[in-house]
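Worksheet: the structure to be examined is printed underneath.
With one protein chain withheld, the remaining protein chains of the complex are depicted in position.
Right, subunit A next:
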Amino acid sequence: MTKIYQKLAIVGEVGAGKTQFIRTISEISPFATEAKSSVDIGKEFTTVGIDYGRLTLSEDIALGLYGLPGQKRFQLLWDMVKKGLWGLLVLVKFNDELNVKALDDVLDHFDPTKNQIPLVIGLTHSDLADTAGDVDLFIDVVNYALDQNNIHAPIVSLDPREVESSLMILQLFDALDHSMGIAMEEHRSVV
């Protein structure tokens, strides 16, 4: 039987939880490319290359997990995994300032609408918000960036440390993939 290998790209800013997400669900120890930070970014190590993890779903079916840094200067790495993606998970970290430009860069580069890539925005660290209103405001800003790129995508809260939360993301991608397939084949609708 034909082997199937799908790729999920996980892109996000420093400290968004890319490596942790892969560490949580990968069956292998992630092939991590972390380096000691030269400036204070709130943690000792950060991703400077591709973090790789893998899930073997059956004898001949596997999912590759590719964690990519969110800064545009790493777009060479984005190009390496962009082709034939099963899904694109963009992690945004709740904090006082969303780097809209960096999010724009990622969305512009992967162009999920044109390339028909299921996209989910994973909101991490939302437990640090003082109030639900703060989270809502942050989501406004993320939606603003999505609007700018004419993209409709679900924003879901995610705790990359939790197996349940992380596997739920895969379920959501599967659901999106399924519905996108149906939508593509649908030729009739009532207006």
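To be clear about the criterion, contacts are C-beta pairs under 8 Å (C-beta built on N, C-alpha and C of every residue); 3 or more make two chains touch, one makes a residue touch a chain; residues count from 1.
Just so it is clear, contacts and distances are computed from a predicted model.
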Choices "Acyclic terpene utilization AtuA family protein", "ParB-like N-terminal domain-containing protein", "ABC transporter permease" or "BLUF domain-containing protein" - which one is the UniProt name of the chain not shown: "BLUF domain-containing protein"
Residue in contact with the excluded chain [from A:28, A:80, A:128 or A:175]: A:175
Hidden partner interface residues of subunit A, rising order: 2, 4, 6, 23-25, 55, 57-58, 61, 63, 84, 86, 96-97, 100-101, 104, 116, 123, 126, 132-133, 135-137, 139-141, 143-145, 147-148, 150, 152-157, 161-164, 167-168, 170-172, 174-191
